[in-house]
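For this view, one protein chain was removed and the others were kept in their places.
Moving on to chain A:
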Amino acid sequence: MTSPVKSPGPVKPNGPVRSPGHVAAPGMGGVGDSPLRPDGTLKVSGEFAYASDLWIDGMLWGATLRSPHPRAKILSIDLGPALAMAGVHAVLTHEDVPGRKLYGLDHTEDQPVLAIGEVRHQGEPIALVAADHPEIARRAMEKIAVEWEVLEPITDARAVIAEPDRYRVQERGGIARHQPVRVGDVDRAKAEAAVVVSSDYSVGIQDQAFLGPESGLAVPAEDGGLDLYVSTQWMHNDLKQIAPCLGLAEDQIRMTLAGVGGAFGGREDLSMQIHAGMLALYTGKPVKMSYNRYESFFGHVHRHPAEMRYEFGATAEGRLLYADVEIILDGGAYTSATLNVTGNAASLGVGPYEIPNIKIDAWGVYTNNPPCGAMRGFGAVQACFAYESMMDKLAEACGISPVRVRQINAVSQGSKLATGQIIDSPAPLAEMLERLEAMPMPAPLGAGPDGEIDIRALPGGVSQTTHGEGVVRGVGYGVGIKNICFSEAFDDYSTARVRLEVIGGEPTALVHTAAAEVGQGLVTLQAQIARTELGVQRVTIHPADNQVGDAGSSSASRQSYMTGGAVKTACEAVRAELLAMAERKLGRAFPGITQGELNVVGGKIMSRTEGVIASIEEILGDDVIEETREFHHHPTSRMDPVTGQGDSHTQLALCVHRAVVDVDVDLGLVKVVEMAAVQDVGKILNLLSLEGQIHGGSAQGLGLAVMEEIVVSGGLVRNPSFTDYLIPTILDMPPMRLDILENPDPKAPYGLRGAGEPPTLSSTPAIVAAIRDATGRALTRVPVRPEHIIRG
C-alpha cells in the first residue's frame, strides 16, 4: 500500500460558460395575484446558475486553511511545502492582503481577512490556496505547517459581563453592547404584584443551514479590477468591505449576484468574497471558491445563543405590572451584527404586551465561541422563547388560559412598546388569538380516518418505537412581534431602475435592482409591481448587480417594503413620463393627470372620462423611457443608551401559532402533529409566495424547538455536518393551517407588512408550550432534547 495516490489533473469541462442572465417573467399576474416565478423553469430544469455552478475557462480553485483552535497564537507558518506542489498557483496569508487587513459589518471592521498572529475562533481563516483542482488545493493546505501556542478559550458569556477587562477577546473588549430599557418603577411594582413568576431560559446556537454552500467566482479584469460573481444578501455592503481590503476603488469591482441557495441571515457577512478576490488578483486567473458543508458551518455566523433571566409580576387577574429581564447574547469573537441583534432583543424583549414598568438589560458579548450574527428573527427569536414561556407560567399561576392571559395584556394600535414607541398601525393581537383558538383541531390521537393509529405518524415515526403506548398529546400557543426593515436611525433605502420600450411590437418593462433574490420570490414580486403600475404584460428582470444603486439587504423582512417600494416609485415615474409623452405626441393636454385622470391599464392609456386614448406602443414608438428612483422609509431614531426609549422601529409585524404535539414520554420523542398560524400581512401581494414564507419560517422555528443546535464545548463545534446537525425533514414538518389577515399599514407600499420573519418567532414557543402541556416538564431550554422530557 505504498503506491502514491495519483494527483487529480486540471478540470476541463465541456459545458458552456455558466453565469447569471436576464430572466423573462412568465404569466400575467399583477400585485395580489400569484404568477409563476421568473426563475422557476430554470430552477426545475437544473439550468439556474447558482454560485457553486459558476464556471469559466482556465479557472483555478481556491481553498481556505482554517484554525483548529478557538484561541491560539500563531508562532510561525511554513508555506514552502505547499508552494512546491505541482498544480499550486498561490499560497497567501495576511501579509498578502493588498489593502486594509480588517473588515466587518456596521463599520466595526474588527475581523481579520486572514488571521494576524492569533486566532479567536475555531475555523478562523489563516491562509488561502489556489490550485488547478480542488483536491490539489486541499492537499496543499495539509502541507502548510503552523506552529501554535494554544490558549485557554474564553467561553463563559456571563463571566465576560462580570469582568470584561479580564476576559478581553479582542481590542474592542469583552462587551459589544449593553442596551438597557427602563420604564416606570419596577421596584415599586414588585411590592404591589399579587402574582410573581420567574425563570431562567437558554437558547442554543441555531444555524441558517441554507442548502447552497458559500461560493463565488472572481475574474481579474483588464483594468486591474475584478468581476465578482457571489451569492450574498447585500452586494453594495459587501463592496464597501471588499474594495478597501483589496486596495481597489469600489468602481473597479463589478459585482453580479450569482444564484443564491437560501440565506436566512447567513450571507449578511462576507465569506469567500475578499479571499477569492485576493487569489484572482495575485494569480491573474479566475478563481472559484465553493465551501463544502463542513466548511460552511465555519464559514458563516450563526444565531446568537442566549442566556436569559425573566421575572414577571401581575395582578391576581393576570394583568402584567412589571417585567425584570436580563438577556445575554454570545456573539463570538467578532462584532458582525451583534450590536443590532442586541438592540432588537432589548427593544422587543417583552414582546407585544402592555407592561407599565419595565427593566431590561440586554448584553452582546465577545467570546471565543463560534461567531454569531444575523439569522431570521435577529435577536427577537431568543427573547420570544423566554417571554412566551413566561406568559404560560403566568397563566398557570393565575389559573387562566394561555390564550386569555395573552389577550388581557395584548398590544393593539395605539399601544406603547417597551421603547415608548406608539404602534401606529393595526396590531389586532387579541383578535388574532381569538381566530387561532377557533381554528379546527386535528383528529385526536388514534382517531385517524380508519380508526387505527398509523405508526408512521407517532413520535419515533418509521423507527416504530411505539404503537401508541406512552404517547401523550399537548397543545400550546405562541405569539411574536418582529421589527420590519432596519431600525435605530438606519436609512436602509432601495433603488430601482425601470425601462419601458417596445420590443417585437409589445411594450416591455425591464426592472433592474441590486436586490438579492435569495429564494423568497422578490423577482416575482418585482414583475408583479411593474405589471400593475405600467399596465404591461411583458416584464424582464435584469440580473442583480452593482451597476444600479444600493438596494439594501435581503434581510429584516424588508425587500417587499423597500425594493418593492423602489420598483413602484420608479414605475410611477416611468408612467408619468409616458403620460406626458402622450400629451406631447397627441398634441393635447389632459387635465388632472396627477389626479389619476389618465392611467395605463392592459397596455392602453385610459382616460377616466374618454376611455381608451392610445396603446402604449403607439405612444412610445421607438422611444425608451428609463427612470431610476430611490425609496426611503420614514426615519427612525436610536434607542436612548440609558433608558432604551425611542421610535426605533420602521414597522412591526405579528404572528401567532398554535402547535399540537404527541410526545412519547418514555423515550422523550416528539412528533409535531399540526401547526396553525394567524399572521397579519397588511396586504397580500402574492399568496403562493407568502404561504411559502409562513410555512418555511414555521419549519425553522420547529427546528429550533426540538432539534437544531450547534453543540459547542471548549469553543469547539462538535457537529458540523448534516449528519449531526439536524434540520426538519418532510417527516418532521406537520401540515399547517393558515389564516392571513390584511389590515393595511398606511405608511407602507400597498399597505404591506413584511412577512418573512414573524413565523420563525412564534412557532418555537408554541411547540415547547405544547410539549410542556403534554409532559408537565418545565422545559426552559431550546432545543428540547429527549433527556429534558424524560428527566425534566
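The rule we apply is simple: contacts are C-beta pairs under 8 Å (C-beta built on N, C-alpha and C of every residue); 3 or more make two chains touch, one makes a residue touch a chain; residues count from 1.
Simple rule for what comes next: contacts and distances are computed from a predicted model.
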Identify the UniProt protein name of the omitted chain, choosing among "2-oxoisovalerate dehydrogenase subunit alpha", "ABC transporter permease", "(2Fe-2S)-binding protein" or "Multisubunit potassium/proton antiporter PhaD subunit". "(2Fe-2S)-binding protein"
If I consider the whole complex, including the chain that's not displayed, which of A:Pro402, A:Gly519 or A:Gly682 touches that chain? A:Gly519
Of the candidates A:Arg435, A:His695 or A:Arg781, the residue in contact with the absent chain is A:His695
Chain A positions in touch with the non-displayed chain are 5-9, 11-16, 18, 34, 36-37, 39-41, 43-50, 52-53, 55, 133, 135, 208-213, 259-264, 290, 292-293, 454, 456-457, 462, 518-521, 688-689, 691-692, 694-700, 721-723, 727-731, 733, 735-736
